[in-house]
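One protein chain omitted, others in place.
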Amino acid sequence: MSESLLLLPVRGVVVFLVALLSQIPLLYGLLKISAHQMDRLGPMYPGRFHGIGQPIAEFVKWIQKEDIVPRTADAPVFRLAPLVALLPAFGVFAVIPVAPGLVGAESELALLFVLALSAVGAIAVVMAAYASQSKFTLVGGLRAVGQIIAYELPLVLGAISIAMLAGTLSLTEIVEAQAIPYALWPFPFGAIAFLLFVLSCFAEVLWPPFDMPVAESEIIAGPYTEYSGMRFIFFYMSEFAHVIALSAVGTLLFLGGWRGPILPPVIWFVLKVSAFVVFFIWARFTLPRLREDQLQKFAWKLLIPLGLVNVLGIAVFKVLT
Amino acid sequence: MATDLETKGYITAITERDMATGDMVLNIGPQHPSTHGVLRVVARLDGEQVISAEPVLGYMHRAFEKLAEQRSPMQNTALFNRLDWVSGFCNEVPYCIACEKLAGIEVPKRAQVQRVILFELTRLASHAMFCGIYGLELGALTPPMYGYRDREYALDLLEMCTGQRMHTNWARIGGVKEDFPEGFYERIPPILEYYRTRIEQWLEFLIDNDIFVKRTRGIGVLPVDVALDYGVSGPNLRASGIAVDARKEEEYLGYMDYEFEVPVGNRGDCFDRYVQRVREMWESCNIIEQALDDLPPGAINTGVGRTFKVPAGEIYIRADGPRGENGYYLISTGAKEPYRLKIRTGSFSNVSVLPYLLKDTYLPDIVAILGSLDFVVGDIDR
Partner (left out) sequence: MKAPNRVTDDSAIREVEERQRRRFKLPAFGIFESMKVTLRTMLSKAVTVQYPEERIELPERTRGVIALLEENCTVCMLCSKDCPCWCIYIEGHKVQKPGKRKPVNELDRFAIDYGLCMYCGICVEVCPFDALHWSPYFEYNSYTYEGMIHESDVLQEWQHHVLPPPPLVADADPKAQELQQVAHDKRLDGVWGVIREQDKKDAYRAAETAAAAGLAPPTAGVSSDTLPEEAPASSAVQAPAAPEPATAAEAAAPQAAEPATTPSDTERVSTPAPAAPAADLGDIPRIDPNNLPDGIGPVERGRLKKLAEFQHRGEAPPTDPVDLLAVLKPILDQMRG
């Protein structure tokens, strides 16, 4: 007992570092993959070898920018919003098992914890939007909160389907229950749940095709317009952390986590998460964005009924087998 | 309130009273990533719905018409490149034609054909960029890079011939400046081939994309009579369903000798305008090919000198540019400089239809519609 208490801060720091440092390859991968999609090269100079030092360069650049708080903004809320966005995103990493036994905090309610924390991001966006006291941020913030709330449900429904199939909310046990990844079997319930989860992931992190709140061509940067420097980057770090966290949860739930022949579990996990992330980046840079009412209709009229039907189907499946 | 109660019922009336929102005036622009320059759209929004929107023009007014009054023809040619800078050469040509018609100068056939080739190359470059940029308006981050990359090939050809990519300053009164350099003919067919395959890819990339269709079908529908009332021209008008093309109607640059279709849309929405420009790229490729076959040997300039004075008279010349119809109304009193030169640009009339188009749309649709009109603010404000 005392041993685990002593290890607690160590675990915390390790989880924090993992959450932070995993964004470096993500950022680099994003820059390079998006660049090659656009038929260009991306960063090449920083770090000498094909721009490998670019994420660090970006961090240094952002950290030395001026910290501007608009005069009419609500300063305490304005300052607090990035933290409210960042910390839950980092918190999710605490319960993600990378390999059997290799987890920040083993919990039987890991899935619930993850889903709950992902939803806290919505508050941060609204805080940012309203505190900035600007029309563009207001529009962006309203869109964001509507979108996040709307897409929470398909996310939860997709995750719940898997929880029902595995019979547990613990992420480790869900992986162990997957002899065949849930995305493939049972068909179509697993596949539908996978689809719901993936689409909701895009919407939760406000990425195209669901990036109406941050629509750069209309409202500049949506709720983050008035931010600059580190605060701005906190939002984007929370976004990236969310991407990695949700990809990790997605592999655990649907792709079999660390299971795979020959290679050690950690390697499989990393490979699968990377595949997920690459898919996200690929789709992010290709697709135009859906209009706000279109994406709301898509969520409420298509995804949520589909999710409910899926849950029903899984219930029937479970009863029959 | 009483009438509301009667007509709508108590609960609806109370709900509407409690949930009523006020209007918000949102200034889109003048500095904005999406307004193609410094265009300001003052939008009255009710939440996400646009109640009214009107463009405020003039942020880029550079007084071209006044400047033109103090410049000789060759200087004016250099100036008009900057009107619609995306398609520079297309602005020089109608002015030169106007001066030539007034002076009764016969332009050699070879010069006409060279003008056609460069004009259509510029149109290809402009439309290629539009096809890409429009994806950016809608949120896809990759298409603009493709658009710029495709544009590069046409610009390379222009640079090879004229020395400059955008502000070519190549048309002269009496023809063009110089003949093609060696190797120009060989470079064109592969580039046309490239553009044709790229058109196929645009069809795959954006036009087949469900999200693109959802964002642009039925958005910004411009009926033909409204378009004609506002003076919309160019691909916007043709997408509304009517084949008005100055290339077919005015006899200039020998366009009547070439066989090309004037593609036409049928609904006049943003989607049709996009496909319209893709189809026009195809037709431009056809025209360039025919022009290359048609190139007769001969001089490329009648050799009008530096001290040429445009004879007195007035004339209006219109040409079909990528943005719309470019018209130059030239009043000359026999001096080098025009007495008055009124420039009628396509973008100005195209943008004037915005209040009509933007009524009762959503905020994201504003950007989609602005993008589909394909204007350049330099062209609007001159």
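Note that the chains are named A and B in the order they appear, and that numbering of residues resets to 1 at the start of each chain.
Keep in mind that, in the parts below, a residue touches a chain if its C-beta (ideal position, glycine included) is under 8 Å from a C-beta of that chain, and two chains touch if they have at least 3 such contacts.
What you are looking at is a predicted structure, and each value in this text was computed from that prediction instead of being measured.
J.: If the hidden chain were put back, which of B:Arg279, B:Arg318, B:Arg344 or B:Arg382 would touch it?
T.: B:Arg279
J.: Which of these, A:Leu20, A:Met44 or A:Ile123, touches the one chain of the complex that we don't see?
T.: A:Met44
J.: Considering the whole complex, which of B:Ser126, B:Asn169 or B:Thr361 touches the chain not shown?
T.: Missing-chain contact among the listed residues: B:Asn169.
J.: Touching the left-out chain: which of B:Pro181, B:Gly218 or B:Pro311?
T.: B:Pro181
J.: To test your reading of the contact rule: which positions on subunit B touch the chain that is missing from view?
T.: Missing-chain contacts on subunit B: residues 71-72, 74-75, 78-79, 110, 140, 142, 146, 149, 159-164, 167, 169, 177-185, 201, 203-213, 224-225, 228-229, 241-244, 261-266, 272, 275-276, 279, 295, 297-300, 306.
J.: Even though one chain is hidden, which residues of subunit A still touch it in the full complex?
T.: For subunit A, the residues touching the absent chain are 33, 35-41, 44, 282-283, 285-287.
Here is the rule we go by: only the chains that are shown with their structure count from here on.
J.: Quick one: in the complex, what on subunit A touches subunit B?
T.: Subunit A reaches subunit B through residues 34, 37-40, 135-136, 139, 142-143, 208-209, 211-212, 215-220, 284-294.
J.: Which of the residues in subunit B end up touching subunit A in this complex?
T.: Within the complex, subunit B contacts subunit A at residues 24, 26, 28, 32-34, 45, 47-48, 135-142, 145-146, 149, 206, 209, 211-212, 214-215, 362-367.
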